[in-house]
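Note that this complex is displayed minus one protein chain, with the remaining chains in position.
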Amino acid sequence: MRLPALRTPVNVDADALTEFRRDLHRHPEPAWCEFYTTARIVEELRARDLDELHVGPDALEDADDEPRMSLPEQATRDEWKERAVDAGADADLVDRLDGGNTGAVAVVEQGEGPTVGLRVDIDGLPILESDEEDHVPAAEGFRSENEGYMHACGHDAHATLGLGVVDAVLDSDFSGTLKVFFQPAEERIAGGGPMARSGHLDDVDSLYAVHIGLDHPTGEIVAGVGGFLAASGFKVEFTGASAHAGAHPEEGDNAIQAMAEAITSIYAVPRHADGPTRVNAGVVDGGTASNIIAEQARMEGEVRGQSTELMEYMWEETGRVIDAAADMHDVDAERTRNSRAPSAESDAALAAVVADVADGVAGVDSIMDHDDLGGSEDATYLMNRVQEQGGRACYVGLGTDHPGGHHTPTFDVDEESLRIGVETLAGAIEALSNEE
Amino acid sequence: MRLPALRTPVNVDADALTEFRRDLHRHPEPAWCEFYTTARIVEELRARDLDELHVGPDALEDADDEPRMSLPEQATRDEWKERAVDAGADADLVDRLDGGNTGAVAVVEQGEGPTVGLRVDIDGLPILESDEEDHVPAAEGFRSENEGYMHACGHDAHATLGLGVVDAVLDSDFSGTLKVFFQPAEERIAGGGPMARSGHLDDVDSLYAVHIGLDHPTGEIVAGVGGFLAASGFKVEFTGASAHAGAHPEEGDNAIQAMAEAITSIYAVPRHADGPTRVNAGVVDGGTASNIIAEQARMEGEVRGQSTELMEYMWEETGRVIDAAADMHDVDAERTRNSRAPSAESDAALAAVVADVADGVAGVDSIMDHDDLGGSEDATYLMNRVQEQGGRACYVGLGTDHPGGHHTPTFDVDEESLRIGVETLAGAIEALSNEE
Amino acid sequence: MRLPALRTPVNVDADALTEFRRDLHRHPEPAWCEFYTTARIVEELRARDLDELHVGPDALEDADDEPRMSLPEQATRDEWKERAVDAGADADLVDRLDGGNTGAVAVVEQGEGPTVGLRVDIDGLPILESDEEDHVPAAEGFRSENEGYMHACGHDAHATLGLGVVDAVLDSDFSGTLKVFFQPAEERIAGGGPMARSGHLDDVDSLYAVHIGLDHPTGEIVAGVGGFLAASGFKVEFTGASAHAGAHPEEGDNAIQAMAEAITSIYAVPRHADGPTRVNAGVVDGGTASNIIAEQARMEGEVRGQSTELMEYMWEETGRVIDAAADMHDVDAERTRNSRAPSAESDAALAAVVADVADGVAGVDSIMDHDDLGGSEDATYLMNRVQEQGGRACYVGLGTDHPGGHHTPTFDVDEESLRIGVETLAGAIEALSNEE
Partner (left out) sequence: MRLPALRTPVNVDADALTEFRRDLHRHPEPAWCEFYTTARIVEELRARDLDELHVGPDALEDADDEPRMSLPEQATRDEWKERAVDAGADADLVDRLDGGNTGAVAVVEQGEGPTVGLRVDIDGLPILESDEEDHVPAAEGFRSENEGYMHACGHDAHATLGLGVVDAVLDSDFSGTLKVFFQPAEERIAGGGPMARSGHLDDVDSLYAVHIGLDHPTGEIVAGVGGFLAASGFKVEFTGASAHAGAHPEEGDNAIQAMAEAITSIYAVPRHADGPTRVNAGVVDGGTASNIIAEQARMEGEVRGQSTELMEYMWEETGRVIDAAADMHDVDAERTRNSRAPSAESDAALAAVVADVADGVAGVDSIMDHDDLGGSEDATYLMNRVQEQGGRACYVGLGTDHPGGHHTPTFDVDEESLRIGVETLAGAIEALSNEE
């Protein structure tokens, strides 16, 4: 599957894009388990004989330097590895990807010029895909083969865009270096940090990231997305001492009571004058029997902020609250951060290039200069990395008609938007090599 | 297996007691699922050609009048029914016992005299029995065959005592009527009420109940146990509305926050001048994801009081607290009571009879007139019923060396205490027919 | 004291302004007790033979239609009335002003043209004024004669600006109608509503309001102030039942416990996606003795929001929380709103006029187009009223060097800024009559 040559205006083999996207759609894999997905991407990239291809551990910060957040247990990873090999992935490659080392970075060197990056993410979600007849993947036979998992946020399309842009740029008049970042573990907001710290971002002058859908229809382009809330997810493990609630209430150190105290109080952390903040305790469980004072309780939650500073304010404050709630009941509380993403803003100049190019792409009938995401995602790590080094970054919204909302069983993309996305992104990248 | 004739002093076939107890020990069944256990008891009782034998629905209040508390789902009951039939229970009988109708009442009419009752309970626990070599049931081949369930509180011994006392009284000089109550669902504090309201207690002049172990060694008898805390267990289901915690925190009605508020506050219900009270939230769970405001949360808890009034005080107060906590977060809270036991005290006169008789039983080397249980159990329903009608009731403690504590995987009884128990209880019952 | 004729450019008798301001400064009066202040303003206005002068009840919504918020007790008002009369105020006039009827509206009709309003506020604060030598009012003999009360927010200057603008406009080329609103009870955010609903605002085409200081130095003008948080203040009275905490803890309905529950929970009302919100419990007291369960507890607090809707969201949510906290402890909670101000924004066109005019005023060396207040004030009621009727409104910041911060004992204004203020405001008003 080789995408045809790109000339200005870009021509794209939409069928090839669709075929690749459907392959990935049939094989959704959760964060840090994108074994088949990475293997397929690598297979395609190797066929293109690129200048550089960094796979797995070479595409990320060394896992020994900082443990991966939200890495599943070995047993879980082994299951996914086996499934990937069964589906045709190379076993040796899959082994290399284990331990939080999925993903890849493709490099195209094509003459003098700027280094331009494109970031796409590749992981799926633990959602059971619809098997209703009006759900296209079910009707047309590319519904998820990993029951209980689904590409319900369009990352199958994102990976396809990454590959399509490589092809389009290869055959374009682009002069400079293109790096495409196939990032793992976005859904757990866990893969962005390690890829940002891989070193591969450090010479990037301009970085694009892209997301499909976001409630924008096919034919609409959001040239620059901003308003990302910085976010951190966490788990807290409360450990006290059990006792018989009837016979010796005074002997227990009540983990459930401590957790309840923490929950009621983290929501009461003061608002901040500098901007919006968020906090949530989203999942709880604890205890073993109604007549036993609970020894163990667990909570999963998150904090957010309009800026990274505001998010860290919430992190610090909720940390103190949790510790104090535990102390109050002589219970131990251990909090671990299992995800983290900073905030970010798109550079207007890069967005302007997108808007200009999109204006000439067939099928584009609406261009928004800017929109706010209002959520969190870890492309911001890569954007921040580039911007901190003096480069520019821009997050592009690619409209697509999607029947169900993101993260629901009936989510799907309009495959027509794949072509639009490749033409727009490749066009913008090419245009950057002509900037003064 | 017929136990030999009882003469004063009572002679008991200890081997037969042991054999029967081990049969039950191999087949522990949880509350309302005592299909095999009831079938075996009924089989033995039928072999004795008693004057009356009330089985299942005939032994309990009509389940249509008041729903059984803590009744498992039909699917669960079906599993246990199948298991019982596989183990040799009569399928028709098992069908009759379904729907919260396990247990039996045996009646021996033997001349003029008082009506004396004996209550024993028969259910097991969801505990995985030890398979260590020093655990006698494992070593001697009568470990639980229902993996994950265990007679870890000695109710196998209790049922055996009930049968042994029938035999002993049948062949004794006892003059009057004996009723033995084989009560189901004690571990969920759910079976005592329905049996107490069956009508069979209403003509009982004197009622004994018995418990083995309780940290008293073989050879020790506690003539009258008291200090039962009245107790009620409950579940609460909190139902709110979910929302994305980052994008629309104001749209959620947070079920976890409401539950946390309820938990911190139920422990703060005021102490009561009239005596000890207790409260516990022992099990919690709720929510689906760290970034979703929880729509659902569940909690299991209990309240206790030295008296039934004190327990109901706690029930009312915690109910108001839970409702208010739900209101506070615009959440719905539904509480259901899944167990209930009143408090009770042993009558000193009945205890004195036990103490007198025990003094002459071989192997008894220590007699305590009174001890407090400090826990809850639903024999109190039957005791209250008799006492309210002008009768007397007494809860007897039968010491046994038990290696592990009650409700632990290594609990076991010293089978020598079975004989001591039968001789003491049958002797006391016989003595009552000679009271002036 | 008649201010001299105003010609373009405006000439102002700065000495007269200073004299009047110092008179008011010596007689600070709290909200709804501005008897002397109103009497002095009225006395000056009467001397000018204006077209209309609405005093007290005629300047405000009928107090019978909606009770004044934060109205002091009659005894307190009587003290202030006596003090005002002693200081020279007309006794009959003072009587008319009683009952929440302080303030006045002055009307100048001067030919065809737009109706332009100016709102100034007139009340003082319960703060003990500094008597240090470096505090100018102390050094120069015009320190507060009402010990414990002080013009610590510059409303003495505001009233002076109102009078100065009347004079300047009277003698200017302004063609149209000028209304100057001398508003009472701003410090309690209680007077703005009644004046906004008086009817006098309903034909105003353009409204200016002004505040001195706000951390801007003499010579700086903020042409349009915005970012007012909507705010509501409240009191809650919790009434339970007392009991001896040792002898009968169960008999109490604990008002302090209910209040504490309410406090911990109001801070936990969810953040809102639409913008910033605020909540505070600022003052509490309750109970009588450590061994008595408290029958009474009181709390004063407030809620705010970036918009009026957001403020009302907080009002509703905290109301439900407070009621539920009271229910939780079987306590009665009665909340009364004692202040309310909506949010508002300044119209850019009116601000532009101010900026233009200020550019030509002697002593002005810095002009800011816009700044956010970040606090609350009830000029917003008047601004909203005008804007709702299709008019325009603008809040002007008048810089002044102030040694101490607002609401502190060493606050003072640089009287040079009085002249700058009159020239800027009167100039802008005149300019409006020349608008196309």
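As written, the chains take the letters A, B and C, and residue 1 is the first residue of each chain.
As a convention for this text, contacts are C-beta pairs under 8 Å (C-beta built on N, C-alpha and C of every residue); 3 or more make two chains touch, one makes a residue touch a chain.
Because the structure is predicted, anything quoted here is derived from the model rather than measured.
The chain not shown here is in contact, across the full complex, with A, B, C. Touching the chain that is not shown, out of A:Tyr149, A:Tyr313 or A:Phe411: A:Tyr313 (per the contact rule at the top).
The hidden chain makes contact, of the residues A:Pro28, A:Gly56 or A:Pro249, with A:Pro249. Touch with the chain that is not drawn comes from one residue among C:Leu17, C:Val55, C:Leu71 or C:Ala294, which is C:Ala294.
Interface note for the absent chain: among C:Pro67, C:Gly111, C:Gly148 or C:Gly246, the touching residue is C:Gly246.
Touch with the hidden chain on the side of chain B covers residues 264-265, 267-268, 270-271, 273, 275-279, 374.
Within chain C, the residues in touch with the undisplayed chain are 229, 231, 233-234, 244-247, 249, 256-257, 259-261, 263-264, 267, 278-294, 297, 300-302, 304, 374-376. As for the chain not pictured, it touches chain A at residues 247-252, 254, 257, 261, 265, 268, 270-274, 293, 313, 320-321, 323-325, 327-328, 330.
To be clear about the criterion, only the chains that are shown with their structure count from here on.
Ranking every chain by how far its Cα centroid lies from the centroid of chain A, the top place goes to B. Chain B and chain C have Cα centroids separated by 71 Å. For chain C, residues touching at least two other chains, in rising order: 265, 268, 270-271, 273.
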